[in-house]
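One protein chain omitted, others in place.
This part shows chain A:
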């Protein structure tokens, strides 16, 4: 595997862009180009893929540290050779996904409700801010409360606050075995069952629903799983090795439509929402994928009223904002934070919100 440190080059490039006021588009593997708002048409591409390599990995410390351009699959292979994993199960969406893009997007896979999100596993970062200064926050240790938690702030910031140069992530042991249970039921019943089971000590590691079936993944040791299977009622035990990966990476046929795809993030026990459309429910009810012709503003109003938010995840049209509008005081605060990290506003401007 290649091992190259381009931190200095990036710093220079960013300093130069700051001086000239030229926007930069930070580009990883390009796997998540569909996601978020379009890069500024005047932006110069800053490619991170050659800035790569695993810097340190010690299984007994449960930490991996790598440069941002490192392919996600290289990281996962190294972990898997040692029976460990990224417990937030990051979506790849393509072979090219990089570690930097993964954290910048902050997306998490089916395991998220039971083990935590991408940001939860970030222990430290090296970040280059909009002034071209290399900065180090957090570290390699599990607990660290010195200074503000800038590292976790980077998760999901879509490269608008800084270029992520390195990331240290907490990793977890891989479970000894995994089963998938499948039960026949409608959406409302599935949501009720998810809420009930999530409040009980069960070895759940994923729960989704689609087309009158719910699917549960159980992770742990053989004995524990068999025991849990009995407690979860009549269900088929299926060998569905690809099911969860296909859901994670949107390879399931559901995701293969050219229409705008909504991602609704809602409190998990929310009953079925009164929106006509085609639903795929993940995260035990907390992440709901939807194709719908209903009025976008109406969808957003409904989701806001229950404490959630709605993203136009794929196939966004020009007319509709990708990310859920923020209340004015919060947007102003986020603008001030953007300015604190990137005073000239040159890093991925407009990728998250037009104002950031």
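What we mean here is this: a residue touches a chain if its C-beta (ideal position, glycine included) is under 8 Å from a C-beta of that chain, and two chains touch if they have at least 3 such contacts; residues count from 1.
The rule is short, and it goes like this: contacts and distances are computed from a predicted model.
K.L.:
Hey, which one's the missing chain according to UniProt: "Pyruvate dehydrogenase E1 component subunit alpha", "Sodium:solute symporter", "Seryl-tRNA synthetase" or "Glycolate oxidase"?
P.N.:
"Glycolate oxidase"
K.L.:
Going by the contact rule already stated, which one of A:73, A:257 or A:339 would touch the omitted chain in the full complex?
P.N.:
Of all options in A:73, A:257 or A:339, contact with the hidden chain holds for A:339.
K.L.:
One chain isn't shown here. Among A:33, A:195 or A:344, which residue touches it?
P.N.:
A:195
K.L.:
Out of A:51, A:92, A:119 or A:252, which residue would touch the omitted chain in the full complex?
P.N.:
That would be A:119, which touches the missing chain.
K.L.:
Of A:53, A:139 or A:277, which one is in contact with the hidden chain?
P.N.:
A:139
K.L.:
So which bits of chain A touch the chain we can't see?
P.N.:
Where chain A meets the chain not shown: residues 58-63, 83-84, 106, 112-113, 116-117, 119-120, 129, 133-137, 139-150, 152-153, 155-157, 161, 172-174, 176, 195, 198-203, 220-221, 223-224, 227-228, 265-269, 283, 286-287, 307-309, 311, 323-327, 329-331, 333-334, 336-337, 339-341, 352-353.
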